[in-house]
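With one protein chain removed, the remaining protein chains of the complex are shown where they sit.
For chain A:
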Amino acid sequence: MTDANTPAIACRNLWQVFGPGAEKALTDALARSGGDADKAAADLRERGYIPAVQDANFDVRDGELFVIMGLSGSGKSTLIRCISQLLPGTGGEIRIEGENVIGASKKQLTELRRKKLGMVFQHFGLFPHMTVAENVAYPLKVQGVGRKERRARAQEVISLVGLEGREDSFPRQLSGGQRQRVGIARSLAVNPDIWFLDEPFSALDPLIRRQLQDEFLRIQATLKKSIVFITHDIAEALKLADRIAIMRDGKIVQIGTPADIVLRPVDDYVREFSKDVAKGRHARVASVMHEGEGERGPDDPGLTTTMTLDEALAHCMELYEPVPVRDKSGAIVGTVHPSDLAAALQVDET
């Protein structure tokens, strides 16, 4: 096991450039710009190269759910493929549990994937000629695990994702949501330490998507994997993430907790994303609190640092008395308690 200080994944100055002879082009461009990533990227673009990931730097801590968010074409899918080494990476460093995987041999990578990595795909990537159980057991089969043992393990993860009874169905006989459950089960078959999810719920209907998100959180609560999760949906990112990295045109523009992203966007681009988001749901009291004893009034509605702003507001409102409500003519027709107003504005937590 790794010691607590080693991040599960560490990316340093990671580049993925597409084009002929990209590696040399990148080195040259960096030399010309004197190490300035933005200038180097512009330089590469001018020469007809596509810098899909530019100078990415971040850590994913052990057991952390790290979400990478961006619009299509922002390079998020390329980035996750770099980390999982489906793409080679043009420059920089990726350390998985301390071990640099850029330039690792094919054999080392295969070994790494067999033991430590699992991945879920946007369009499921299920093998059409295999049953659900065979799909799920495939990562075990390639390592030479015996038939009985792999069927037993497959059964375990199939139960974990709630697909009991569909073991012998073929992917084409399943609904979209069920297919992705198979995808998730397959990625967990070898009990990996690191879990990649590439827009796993984007291809699903909104209702199914929410169901799977919740179930995903439930699974994660028990398994505590280190996760890289890709999405283009800010609400999904805010709901799931421990930390979020926002990407634009191949660059990571901000990394922070959901509250950071909502309350302290670094630029207009990030602000634009969080505009439509109900901030009260995602920011917590800690993020707006002034530290220290400070000056304060006599009331104490019992706020804690981990309350969302919505919850805190509702608590504060409870201090007030009910107030009158009038009709058009000005006659009093009823009363309302301010805390009920605050509660009505809250979105139901599921």
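Here is the rule we use: a residue touches a chain if its C-beta (ideal position, glycine included) is under 8 Å from a C-beta of that chain, and two chains touch if they have at least 3 such contacts; residues count from 1.
We take it that contacts and distances are computed from a predicted model.
Selecting from "NADH-quinone oxidoreductase subunit L", "ATP synthase subunit a", "Thiol-disulfide isomerase or thioredoxin" or "Glycine/betaine ABC transporter permease", the unshown chain of this assembly corresponds to "Glycine/betaine ABC transporter permease" (UniProt protein name). In the complete assembly, the contact with the undisplayed chain comes from A:Gln122, out of A:Gln16, A:Ser74, A:Gln122 or A:Ser226. For the chain left out of this panel, the touching residue among A:Ser72, A:Thr110 or A:Ser159 is A:Thr110. Of the listed positions A:Gly92, A:Pro139 or A:Gly280, the one in contact with the omitted chain in the full complex is A:Pro139. Although one chain is not shown, part of chain A still touches it, namely residues 81, 84, 86, 106, 110-111, 113-115, 117-119, 121-130, 138-139, 141-143, 183, 186-187, 190, 196.
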